[in-house]
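Everything below concerns the one structure shown next.
All protein chains but one are shown in place.
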Amino acid sequence: MSVLAQHGLSARRAVSSWPGTLVLGLLIIGGWLLLAIFAPLAAPFDPNAVDILHILEAPSLTHWFGTDQAGRDVLSRTIFAARVDLFMCVMGVVPPLLIGVTVGLVSGYLGGVADAVLMRIYDVTVAFPFFVLVLAIVGVLGPGLGNFFIALALVGWVTYARLMRAEVLVIKTSEYALAARSLGFGPLTIMLRHVLPNALSPVLVYAMTDAVLVILAGASLGFLGMGAQPPLAEWGVMIADGQSYVVRAWWICFFPGLAAVTLGMGLALTGDGLARLLR
Amino acid sequence: MQTLSLLVNRLLQLLPVLLGIAIVTFLLLKLTPGDPARLLVGDRASEETLAAVRQEYGLNRPWPVQLGTYFGKLAQGDLGESIRFRKPVSGLILQFLPPTIFLVLYVVSLTVPTTLLLAIAAARNHGGWADQAIRVFGVCGFTLPVFWVAIMLSRLFGVELGWFPVSGYGTGFLEHLHHLFLPALTTSIWLVPVMVQSLRAALLEKSEADFVTAARSKGLPERGVFWRHILPNALLPTLHLLGVMVAYLIGGTIIVEAVYAVPGLGRLMVSSILSRDYSVVQGLTLFFALATVLVTLLVDIATTLIDPRVRL
Partner (left out) sequence: MSAPDRAAPLLEVEGLTVDFETRAGPVSAVRGVSFSLAPGEILGIVGESGSGKSVTCRAILGLLPRTARVGGSIRFDGRELTHFSEADWEHMRGRQGAMIFQNPASHLDPLMRIGAQIGESLRHHMDRSGPEARRDAIHLLSSVGIAQPELRVDSFPHELSGGMKQRALIAGAIACRPRLLLADEPTTALDVTVQARILELLRALNRQHELAIILISHDLGVIAEICQRVLVMRDGALVEQGRTRDLVATPKHPYTQLLIASQPGLRLRRPRRTGAHAAGQPLIEVQDLSVSFRAPFRWIDLTKGQVRAPRIRALDGVTFALHPGETLGVVGESGSGKSTVARAIARLLSPSAGRVLFDGADVHQLTGQDLLRFRRSVQMVFQSPYDSLNPRLTVRQTLAEPLRRHRLAPPRKIDERVAELASMVELPQDLLDRTPRQLSGGQCQRVGIARALAMQPRLLIADEVTSSLDVTTQAQILSLLERLRAEAGLTMLYISHDLAVVRALCDRVLVFQAGRIVESGLVDEVLARPQNSYTQTLLRAVPRLALAPQAQFQAEGTAHAPG
């Protein structure tokens, strides 16, 4: 009981001592999550409702973000697109993170041939510009979000593995890891209980940066017509759609881009805050 | 002499990387759904051409043999042929290369001075409002989608104000400068924050370093301490980052070239993917990787020249 009370207390104290950037970043991400989940409630119009009487209307009290070339409400489309972009973010970050952390942990701790091979794979992968390789893989596999995730899983895990491995190599030689060995614990226990929890911080911080890169890459692919496919609303696709009308109607491009920037800022701020908190 | 042996050693270390790059680009084409021979020659090719291509690339033979054939062709500088242009890929790359190189150098020459200026201004006024602003810019700047910035800038400067052309490459050096200003600016807007963040952090870290305290304890003026001790030490990690960022930069120029219709490698890449001209995609991927390796090598060599510890 007293232990519980103590934990509750320390948790509350912990939150109040979080860096401001972390709190702000999490608030932004949380806001977008809520908007995405409750999109049908939050959006004033049906995102796909065509209204040829009101095409390319400037922002007004009815259409806060204006309407596009088919008379669709830009605000509603931006809100619904958050679903796609957040999904993209999770699917583009989590699988590479899980693969990378596992591979980096095992190869770093056990060393040997597997580790040497991993390092060669890393060297080769970073020789390719990230976006070029993703673009090339999606290019040959064919456009679509599924292939984008496959490309990210193929390319993205390597950075996590490398980061993880570098941490593991340090912690492996720490005195508490040695102590655990001399206490008779096996490699698996030491890896999971002593190495992993202490090696995770830089990986989590990088994951935030990676999430920004994934959103940018995903939106870029959407913009090039190789990511999410229309009529599915996605910020990159919306910007691409609006490009031809940008001279007459800047708002079609402007607001989806702004949305991507705010979500990216939320992620970047969270990463910055995490780095300060975990330092 | 030591530097030379290091360089040789470094080049030797590159061999497996080059081999890996070749294997990856080979596998890239294997990922394509459908008949590889059909992909190489296009939809309208006749059965005879298909058979000839199968024969030439050994596509009916086992993988290791095909890989060997691929390596053999690479060794001769043969990257295959484009079905769209009916030209060798290597020639195509050379043809589209100049605007991209121009753009990359343009971006670097916009980025480096800006980075130095902003980072030094921030670090020297640590904690002040300028520093806070630059820090926020550093954290958030790289979240800007390049293509979005490109569209917005081209509307503002190109259409609204009419200061800069919004597409093409022009002829002659000055026209290149004029035409590529917006593309280069766009890329820099994304790149500068990343670099500033790194250099600012390094400057702040080094200004607390023990050797800086030691220099101050000898009565050296603050200005001298900064230029002789803090800055050179802080530049090293940023130089390394610059090398890494050039890799991202190549990715960034692909998008920018697409938006501003610059006839460079990025635009070639995108149009080749859209028209399923896969041997061009393959050749370009290989080329971009080689370019990245080269940049990394140059950065490593520059590091050796600055940092005596690497010479060992």
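Annotations for the structure displayed:
Just so it is clear, A and B label the chains in written order, and each chain counts residues from 1 on its own.
The rule is short, and it goes like this: contacts are C-beta pairs under 8 Å (C-beta built on N, C-alpha and C of every residue); 3 or more make two chains touch, one makes a residue touch a chain.
Predicted, not measured: the structure shown is a model, and the values here were computed from it.
Interface note for the absent chain: among A:Asp73, A:Asp123 or A:Asp272, the touching residue is A:Asp123.
Per the touch definition above, the residue from A:Leu98, A:Ala179 or A:Val247 contacting the chain not shown is A:Ala179. Taking the whole complex into account, chain B touches the unshown chain at residues 5-6, 9-10, 13, 16-17, 209-211, 213-222, 224, 228-229, 232-233, 300, 303-304, 306-312.
Panel shows chain A; residues 3, 6, 119-120, 123, 174-176, 178-185, 193-194, 197-198 of it touch the chain omitted from the view.
Following the convention adopted for this analysis, only the chains that are shown with their structure count from here on.
With each centre defined as the average position of its C-alpha atoms, the distance from chain A to chain B rounds to 22 Å. Across the interface of their complex, chain B is touched by residues 21, 120-121, 123-124, 126-133, 135-137, 139-142, 212, 215-216, 219-220, 223-226, 235-236, 239-240, 243, 246-247, 250, 253-254, 256-257, 260-261, 263-265, 267-269, 272 of chain A. Listed in rising order, the residues of chain B touching chain A in the complex are 16-17, 20-21, 23-24, 28-29, 31-33, 139-140, 142-149, 151-152, 154-155, 159, 247-252, 254-255, 258-259, 269-270, 272-274, 278, 281-282, 284-285, 288-289, 292-293, 296.
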